[in-house]
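Before we start, here is the structure in question, set down as structure tokens.
Missing here: one protein chain of the complex. Every other protein chain is in place.
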Amino acid sequence: MGRMSNGVKCSLVAVGLLAVAAFAADNRKEFRYTVAPGASVTVTNESGPVEIKGSAGRQVVIIATTHSDKVEVDCDQNRNRIHATTHFLQRTDGPDSRVDYQVLVPSDASVTVRAPSGPITAEKMRGDLTLEGDAAQVDVHDVSNAHVHVRTISGPISLGNIANGHVEITSLNGDVRLDAVSGPRVSVNTVKGSIRYNGDFGEGGEYLLVNHSGNIDVTLPASASVDLSARSITGSVENDFPLQQKQHPAFAITQGRSFAGTSNSGASSVQLRSLSGKIRVKKR
Amino acid sequence: MNCAEFQEVLPDIIESGGNPEEEAHLKSCAVCSDLVQDLRYIADTAKLLLPMRDPSPRVWTGIRGALQREGLVRPLAGTVRFRPQAAAVLSQRRWVRGGSMLAVAALLLFAIGIIWLRNNSTRQPQPAVTARVPAAAPAAAADDDDAQMLNFVQHKSPALLATYRENLESVNAYIRDARRRIEQDPNDMGAHDHLIRAYDEKALLYEMAMARSGE
Partner (left out) sequence: MAQAKKSAGPGLSEAEAIDRAQRGDAESFEALYALHKRRVYSLCLRMTGNTAEAEDLTQEAFLQLYRKIATFRGESAFSTWLHRLAVNVVLMHLRKKGLPEVSLEESLEPQQEDGPRKDIGTRDRVLAGSIDRLNLERAIESLPPGYRIIFVLHDVEGYEHNEIAEMMGCSIGNSKSQLHKARMKLRDLLSVNRAEKAARR
């Protein structure tokens, strides 16, 4: 330290003061509620991240950290419903408007999050998830027996390890990535976003992946049991997954633009549709 | 007329206006005037409340099970794809009364366009479809609606304006491409479905924009 120049020392002091000031401006609040099975939790946060974690027990714990006195957090309980909402006390934008939420809920609770800037994460849940964010990155993993509905404008969406899920994803320009996602119904719609699916399309479900101009990339193991069709109207399709050709496909097959076939017992219906994007199906 | 007498007849005045004596009191008394203003404001704001959200998907699972148990349906497998955004807008009869919100009106017009399109595009493919589907009816109003939606976003969330503008261009390109394809081949049902999905995406954009109202 003794060899440190005065300039460096001043900088360190300044950084230290800034850090203290930043810490002092942070205001962490914790709200705790006890709920019955089937509770519903709604979080509305105009700016900043929302993390949802499922846990054992019957408590909802909401930890909200504000970074300025221009916003406040309202939490209330009405019977089995919990609402947490960010309110603006003054019109503000940027870092001052940000609130960080960490929410611990019973894993069977239904959770609705609206967080335009996000990111939104949810994990270890068995209850329904409805997640909405304009530009929010959305990440959902380790969810079973639940409906997962995600809607974004431009935020990328990633789902991993979802079993017996009813999954509906709609995004305009967000890229969508699904890893080991299966269930009775999985549907993805995007405009320019790309769609990547890596898994076995299990559980005899209906899978529908649709976009306008992004790529659709599917990787599945040889053991997958699918009745698969792919069509890109003005784009292209590629397939290196072994399929048995169907006698009566739903549309006329055009080389390079569409294909259809089954593997194993064809238990799950898989439809891949693009208007002008590239669809690629690969064997894992 | 004093305040007590005025407030006695207040429920009727709110509904249908007062007689000259009551109106005179309203003009001269700030307390009663504030009260009437507040009550009308509450009623007007209530008219603009939207349907809150969809029920848990478990509700449909329950209904489907009951329908099957009661034998009310023929045993058909599968589900119909649906579009809650536009549908929810259309089922709002009282939105028409909230005419002061230009953006709401724009959304309504837009939704009508969607249903107009949907009703026409789902008929069996035949040559006449070409003339119906890509016709200019919804398109003419679309530019104005788009401008109003962007104005609304600029007012409510200026930081997100660029995101909305960019995505509006993307989704309009999707609609144009799907229409072009339908013009080339009116019997291409895949293209019809892309067009409807493109409108669904546009409805999502409008709905997300409108969700910012009042927050």
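Just so it is clear, A and B label the chains in written order, and each chain counts residues from 1 on its own.
Everything below uses one rule, namely that a residue touches a chain if its C-beta (ideal position, glycine included) is under 8 Å from a C-beta of that chain, and two chains touch if they have at least 3 such contacts.
Everything numeric in this text was worked out from a predicted model, so none of it was measured.
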item: Contacting the left-out chain in the complete assembly, out of B:17, B:62 or B:158; value: B:62
item: Hidden partner chain, residues of chain A it touches; value: 38, 40, 44, 72, 76, 78-81, 83, 85, 87, 89, 110, 206, 210, 229, 231, 249-251, 269, 271, 273
item: In chain B, positions touching the absent partner; value: 3-4, 7-8, 10-12, 14-15, 30-31, 34-35, 37-39, 41-43, 45-56, 58-60, 62-64, 66-67, 70, 72-84, 87-88, 90-94, 97, 115, 118-119, 121-122, 189-190, 192-194, 196, 213-215
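In this text, only the chains that are shown with their structure count from here on.
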item: Intercentroid distance (Cα basis), chain B paired with chain A, Å; value: 26
item: Chain A - residues contacting chain B, complex; value: 44, 46, 93, 110, 112, 114, 116, 128, 130, 132, 134-135, 147, 149, 151, 153-154, 166, 170, 172-173, 185, 187, 189-192, 206, 210, 212-213, 231, 233-234, 251, 273, 275-276
item: Residues of chain B defined as touching chain A within the complex; value: 53-54, 56-58, 78-79, 81, 157-160, 163-164, 166-167, 170-171, 173-174, 177-178, 181, 188-191, 193-194, 197-198, 200-201, 204-205, 208, 211-212, 215
